[in-house]
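Missing here is one protein chain; the remaining ones are kept as they sit in the complex.
This part shows subunit A:
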């Protein structure tokens, strides 16, 4: 057991960390700026000075920088030492010499690490009487605001942006007192993680630009632990709101998943909840027009519709488990659809079954960071699951860590380890149709059609485990590549294979699972990760149901009188012609959604649902982690969560129909009073989801016999905030679905369950840096345990016993792709901004989404615009040359050109001068 002595206090600690980290973990308050748990130490700011003594006899000691000093057993340090204190105060005083003293008009104020540290060191009087050095700030695009004069030159921003996130358009310029952090010229920060600068920067140099437009101080905002809904990774977030409007989204640490970083889509994509496209009242079609009506009127209309015949429900991969399940209870399992086309559903089901039968490890995001050989097989992860892509970027560092260990350099000694790493080879292999953002750090890349990539994958699996089927007539260069990749994967201690359903190719996923299973014969930690398309795709695959094609068959057979569509825009899944067939065959369509979609044009009845910021719900991420989000805004009457609308529909079927009434009553649907009831019923009905109950404490949870509070204790304006409406005080909003008090009263502390932490703050630490007080050890699990429960990955020990003696490899190897002379294979081009449905309603994300273009292989590009003939539709598009794209393939952003396009598909192109394409 290692221990150190801080000011005479003996504190247990652990080796392999630095003194600063040890002091913070011991609960001491030691100021720092440049150190960050995810970025390591560089010793740039000189702020964490302490006096270290060489032994009990040493009374003099010496001043050291705690962040650059490794912990050794029995280290004696003094933080309180007078000279060390004076040193730290002096350093802050220098830093403040050029500070603009604009805290009242700084967005960082109230959560500023520089403010906290200045108070902590005790510096309070300005002695410097001369003029201040100034800088010009830059316009860095719609996400991040830049105010360079507030800088203290800690270098965190460039270390994060360049070294950690792989960006290259932010750099340090000039020298000495003039050092400047910015772009070479004004312009948008291009990296997908630029928003994290807001949290990484300890001062107000980088602040959240959309938030500044709806600004509120940290102490004033209610927070809700939430889960990002813009991809399937399941990053944990905190949603902040004031005056019943959502103001911003912040990262919420989950040691297993997103840790300190969120992608820009997750951070800035929440704008759809405040957008004009929100549905705020029930709408009913009267004389061809959707007209706002009362809830009673809408329900009466539904009763009449339900009396006409069978009701079929269509759920959605972006709705919560509870909402989907309630719909399944209402309509019955045989009339419940997942709202995905057959191809999407086949892929999702295949993905689930491949993960469940995988004999190795299903990694969490954090596990991926320590993989020492990674193969990405046919998925552009930096667009479909950006945070996962960032984890893969970190995995490349494993070789440098090994080199550092050999050279006896501590891993947190960031500059030294990165210098070592610049000579280490990466073990990341990428096989995708188009170039991806990760290509620059990959050891080898392979760009080919999905079928060819799948063939490469099968060939790799065969080379690792001869029991896997061989691929005949593989091109020699591909065979050699397969050999190299197989060797690298076999040599690795923690190999990882990543694939997904971006290209809708089951063969790709089977090939990836085959490689991972073959590796599992060598090492039990061989990991397989499959990227799912939406935030609850995994949960919905576990619930199961009919595909949309099956619903269409039913509709055409006249078996559907009413279709209840829950938070699903079918126009993104079905071709316009097919969708028209479906809507014509069904007399009544009821849509429950929070956002107006093109599908609402076909609806008889539209009911306003609550989005993820206004209700509780559980969603399952692609790694099988059930996580719960809580409401931060409490909407007024007609808006309610999806499952409550479904329950209301159930109650009105009962009114109408005696037989159905008994049936529905038996399910218990009408007896649910709060969300925990739904989750419990779900756990009883669908055993694979039973553990989802434990995703977060229920509404009964009490901390120190009180409800946990979700507003900071100093939230202001309680007696005035709505006094322009009425001067009488109102009680805080109450909801049966959350344990929170929804006010500033209640319990809060670093030991509360991590799934309920609404904001990070501890005395003297107002910034997000207070997070370290909430962790068991810095960079480790939260004190209350990491949030969420894994639904299937933790069963590995049981799996070992029950596993089939031999993994059955798929024998379904596709034929090699042959470019056709008159058609191109059209593949979806994953886009970080633009192709995801909800984030596009957020103004800053919409500003970042580029106009759609057709990607064609370089050298084969006709000048000007090209006409794309797709599913009967004709689209005129600008052309973008993509170097490395194989012959015979075209790329098109999904949902942006044709709202729905089922991929992969063959399409023909023609140029403006009338010539047929591809000659």
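The working rule: a residue touches a chain if its C-beta (ideal position, glycine included) is under 8 Å from a C-beta of that chain, and two chains touch if they have at least 3 such contacts; residues count from 1.
Going forward, contacts and distances are computed from a predicted model.
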{"item": "From \"Transcriptional regulator\", \"NADH-quinone oxidoreductase subunit I\", \"Formate dehydrogenase-N subunit beta\" or \"ABC transporter ATP-binding protein\", the hidden chain's UniProt protein name", "value": "\"NADH-quinone oxidoreductase subunit I\""}
{"item": "Contacting the left-out chain in the complete assembly, out of A:174, A:333 or A:883", "value": "A:174"}
{"item": "Per the touch definition above, residue among A:8, A:55, A:104 or A:763 touching the missing chain", "value": "A:104"}
{"item": "Option touching the unshown chain, where A:54, A:72 or A:134 are the choices", "value": "A:134"}
{"item": "Touch with the omitted chain, as defined above, among A:10, A:472 or A:719", "value": "A:719"}
{"item": "Residues belonging to subunit A that touch the chain removed from view", "value": "100-105, 109-110, 130-137, 147, 149, 173-176, 178, 180, 212-213, 215-217, 219-220, 243, 714, 716-721, 723-724, 726-727"}
